[in-house]
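Quick one: structure below, then a few questions.
Note that this complex is displayed minus one protein chain, with the remaining chains in position.
Lettered A, B, C and D in written order, each chain numbered from 1.
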Amino acid sequence: MITAAPAPFGQSSGPTVRRVNDPLHGDLLEVSMGPQHPSTHGVFRMDVTLDGEVIVKLKPVFGYLHRNHEKIAENTSYLSSMPYTDRLDYLCSMSTNWAYAMAVEKLSGQAVPDRAQYLRVILAELTRIVNHACLVGFLFNDLGTSFTPLLYAFREREKIIDLFEALSGSRMMCNYQRFGGCRVDPTPEWLAAASKLVDNFPRFLDEYETMLTGNEILLARTQGVGRLDPKHAVNAGITGPVLRACGVNYDLRKVDAYGFYPRFDFRVPLGEHGDTYDRYMMRILEMRESVKILQQAFKVLPAGPIMDPKAKLRGFRPKPGETYGRLEGPKGELGFYLLSDGTPNPYRYRVRPPSLINLTLLEEMCLGHTVADAVVILGSIDIVLGEVDR
Amino acid sequence: MLGSGIIKGLAVTAKNFVGSYFVPERMVTEQYPEDRPKLPENYRSFPLLVSETAEDPMGTLRCVACQICEKECPPQCIYIEKSKDKKPDATGKMQLYPVVFAIDTSVCMSCGLCAELCPFDSIKMDQVFEVAATNRFAGLLLNREQLAKSNAYYHSIRPVEAAEVDARLAADRQAAEAKAKAAAAAKAAAAAAKAAAPAAQPAPAPVAEAPKPPSPAA
Amino acid sequence: MSASTDSFLERAPIEARDWLVQLLPAPLQWFTHHLITIGAILAVFGLFFAFTTVAERKLLGRLQNRLGPNRSGLPKFSALPWHLKHKLFGLTQPFADAVKALTKEDIVPAAADKLLHFLAPVLVVAFSLLTFAVLPFGRNMVPVDLDAGLLYFFAAGSATELTIFMAGWASRNKYSLLAAMRALAQVISYELPLLLSVVPVVLVAGTLSTNEIVTAQGGWSFGILPHWNIFTPWGFIGFLLFLVAALAECNRSPFDLPEAESELIAGHLTEYSGFKYALFFMAEYFGLTALSGLGVTLFLGGWQAPCDFLPFIPSYVWFMGKLVMMIVFFIWVRGTLLRLRIDQLTRLAWQFIVPLALINLGNAAFWALTASWAGPLQLVRLGVSLALVVGPFILLGRRLNIGRGPRTYRYATS
Amino acid sequence: MSDAIDKPVPFPAAGNISDAEREELRRHGILMTSLEELYNWGRSNSIWPLQFGLACCAIEMIAAATARFDIARFGAEIFRPSPRQADLMIVSGTVTKKMAPQVVRLWNQMPEPKYCIAMGACAISGGPFKQGYNVLKGIDRFIPVDIYIPGCPPRPEALLNGLMELQKQIQGERLTGPDAARHTRPDMPSEFSVPSYGEHDLQPTKNAEVWKPATPLTRSGKG
Partner (left out) sequence: MEALDQIRDRLLARFSGASVALVTNPGPAAEHSLLLDPAHAREIALFLRDDSALQLDYCSNATGIDWPEKEIVETKKVSVLDPAGGPAKITEEKTKRVEPGCLEAVYHLYSMALRHGPVVIRMRTANRSDKVNLPSLTPVWRSCDFQEREIFDLYGIVFDGHPDLRRLLMWDEFKDHPMRKDYVDPDDFEWEPTPHAGVLDRAKMHYSAPATLAVSAAPQPEVKP
């Protein structure tokens, strides 16, 4: 028989797990956390079996937000799917837009003008900052703060969201990228405001870190909790900051060198322990790197058109063929698999959701920890249900 | 030392607390019903139909019922019925107009594709967002009369874009007028020529008037 | 001191009560005397509770850069001026909440233990109110001046945790049950630290009566440095330990494990609706107020004024002022800190607070024995006492945090 | 029960009490009116929503609770995670068929008086996802909705606006009389049947007691 993947790893920390119902200790408690539970970030559900408060079994249940995005996209034109991609990962519509536009451009072999490429980098990095700031806020909410870090994070988010709104017309559902470029050209005032905001952002991060990073309770709650080792993480297809927190250097911005990322000087932070604290710090450090990229981008943004003049909005029909386009979303590798049969609608449209696949090892990460830890581990993986269930 | 991180955290929140009284950056609340949000020009909520004048909105709708928006609307919330007769549009050309134009705002996803794709600059995105209703059917299904907004209103919410649209339409109108004039002149000239040389062969008909019949082989 | 005792404001509440009582026939006097006291406590602390909730919401709001409730106003009785009707700074918010809670449907789950489900909120309020009996709110203003007042306080106070278990058990909800277990673990772990942090005060004051403990903290050095316990090394650390233990005792953040929202929905309150929920809410704030009052009594000099030229302000005002400060501090902590995990919570109690409190007991004993030292010896006394505070704190703290700390990260450039 | 349901549900007019209505109220008696005002004032200023986010709109709901919009000003920032303590259910996002039974169950677990806001296109009608096989085409097929807020997602201000509409509605409610509020009438249901998962769809696909659409429409001339 074929030897399979490495055997599921045991508990690196936490108390011993008792897997059988032991009459001496009484029954195990089965709790269904979710789909309505304050910590599941939406309508995620975990069927948890508890021994006291220690988790001995955890089964994630999906589908409570399965909105049939793929089916709808296969029945509509390529362009009409663009606003739907906003609603996949509703915290980072700009980079989801880009991933889809990139896949379609790959499918049809379209070129993108330089200015649009730079704009895409700018917006994707702003989105990364928004996403990471919100994630950290939600993580602290799961850790039991009374909303304060979340509200500080949202205070900063609002500023960036205002920029998105001024540019694209909507706070969250930007619908900004098009096949072969971008929809609206930012005004010089917009660029100046964005640049100023980016320059001020490290001040907020410093304050945020002063408030939280050294906090003894945070250290106690996150260090050594939810360890993930690199071997299993790679095999389970985990990507993004969660993977890099285990020390695997795999950032698509460097690996695929898509867009204009090779033109920017930035570093990829890598964790060592793969625990919740590392995952939290990855987000903080990535925000700092994003600020660096943005500062460079605002300096070199060229003038020029933002749309490929050959691009077609209506009646877009790529040649038959298939492609898989992917980019480094804030949550991990976000991919679009498109299969065209030459008609205006894609024959097969598939989203590779990083949030869903990053949950693959959730049970292994949580076993032996308490309910309180499971909530935090889930929070540190960073899922958005719109993307998990699509 | 144990507790230093906690004390730092307490200091930050205290700074925010004190700052909320003195630093505007640390008191960001906008008291909504009194303070109106500053909407950027690009902000979009639901579609509207631009009419040239406020007095006769139905008579001066720019919409020609081409149904592009109806087809392209991702959530399929637009419903149009064409008229049987024609009337002149903004550029003076005879066009159809919508007898029924309904948008179900309870379905609309505010994506703005309709406005983006409209070749007649007729459907645009409004900025009204206070549309809470107690009845889904009576309150949220907007018909032609409710959707029609004057060009002046459009100018008031999106001055830059509306000015561009007006300039473009004016140019189109001028071009159309010039073309019409030229056509009239050509016709007159042709008529004169015809009158002058009745024995000559008739001039070939303009292509637009007599399109080639589609070949069955194609 | 004597001047202030005579001030009219100082005597007013007591004299008003005595005047009312003497109007009645003798057999009723004793009864009325206590009835008035109870009524006064209920009225004062009932209102105090109401305004604490709104203060908490507004303070938390300010901490989070927002305004908090500010437009409840008053109901539109026709004759009221406009600004009263609509705004009033949101101060009427708790009354709106009360009206709503009172009129809300009361749901008892079908599977619940109906009697216990009903009893739990009633008892929790009763027990938390009992603790007010021994708090000296001002000079001569302790409702019942028991000789063993402190013991009574802890006996009544720890009963509230049992009612939490009662509520969790009776609800027949898995989350409630988990919360109940957590509450029990918490009360067992923190009852001892709370007591141990208080014992040094008893040792130094030589009495269990709360009133006498306050009296023992009277007087000032140089006219501005009051002889409160918090200004001694053992008192300072004792106060800190008391604060932590008190936070844990009244289930406040960062020890709000039984009602941990992000983990256990609403914990033991999950199945309570309407007024029963409001009763729990009320009891939580009563408990908080009572423990803050105890902290004020034991460490902050109770109703004593901080400087020798200030006692013209009545003693009960000082008490309330200190109480408000304590509560503001609790709100501040709530707005900042994260929640501990249950095992860390108990470890903190047994490995840090209990040993530290025991050392502190020795420290207090040393302080009491060396009370007669004078001159340069006084500095030695202070030094030894400080060393007994700081040394164990650092050592135990390091041990508690072993293996944890900020990390440095490496970067990849390609 | 069905008799009562066949009658149109009396919705008090949203908006402030007009003078005529106030006079009408006076006829009930000053005490009753004042009690009613106090009762309605208390409830309308203490609307605690259920902490219950479904999808994209939930983020805007959270944004409405954050510093910039601060739903706390209306006394409504206490998002209760347990339905037992909630007064308002903000259905914020797409209700899928898999989720619908849970939403109805949550609604049933809320104590009266309770209100429902359908926030966003998806909650009202399925919105952009209404063509999906797993998407419920409007939560009002199973539970009664008081306020509909269209938008995808509605701005936080739109949610606040909806909340204010709800406050007005609550302030206009009567305790007695023929058009008394829903929760005061014993003949009006406060619990609704929970659909079950079927082989192809929910069973039943709608609650006929709640879902009463206007006449179905057809394309003129062709239908």
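Here are a few things to note about the model shown:
In this text, a residue touches a chain if its C-beta (ideal position, glycine included) is under 8 Å from a C-beta of that chain, and two chains touch if they have at least 3 such contacts.
If you're wondering where the values come from, they're calculated on a predicted model, not measured in any experiment.
Within the complete assembly, A:V248 is the residue of A:V248, A:V291, A:M307 or A:L327 that touches the hidden chain. Interface residues of subunit D with the unshown chain, by the touch rule above, are 98, 131, 133-134, 137, 197-201, 205-206, 213-221, 223.
Residue-level contact of subunit A with the missing chain is found at 2-5, 62-63, 66, 68, 70-71, 106-109, 232, 234-238, 248, 250, 255, 318-324, 326, 333, 335, 337, 339-340, 347-348, 350, 352, 356-357, 359-361, 389.
In this text, only the chains that are shown with their structure count from here on.
The pair with more inter-chain C-beta contacts, choosing from A-B and B-C, is A-B.
Separating the centre of subunit B from that of subunit C, both taken as means of CA atoms, is a distance of 62 Å.
For this pair, subunit A with subunit C, the centres built from the Cα atoms lie 43 Å apart. Centre-to-centre, using mean CA coordinates, subunit B is 33 Å away from subunit D. Under the contact definition stated at the top, the residues of subunit C that touch 2 or more other chains are 63-67, 261, 265, 335-337, 401. Of all residues in subunit A, those that touch two or more other chains are 37-38, 83-84, 147-148, 151-152, 155, 158, 173, 211, 213-219.
Contacts between chains leave no pair untouched here, as each chain touches all the others. Here subunit A touches subunit C in the complex through residues 29, 31, 37-39, 50, 52-53, 140-148, 151-152, 155, 211, 213-221, 223-224, 249, 251, 254, 267-273, 277-278, 281, 285, 370-373, 375, going by the rule given at the top.
Subunit B contributes residues 1-3, 6, 9-10, 12-14, 16-17, 19-21, 26-29, 31 to its touches with subunit C in the complex.
Listed in rising order, the residues of subunit C touching subunit D in the complex are 57, 61, 64-77, 90, 92-93, 95-101, 103-107, 261, 265-266, 269-274, 277.
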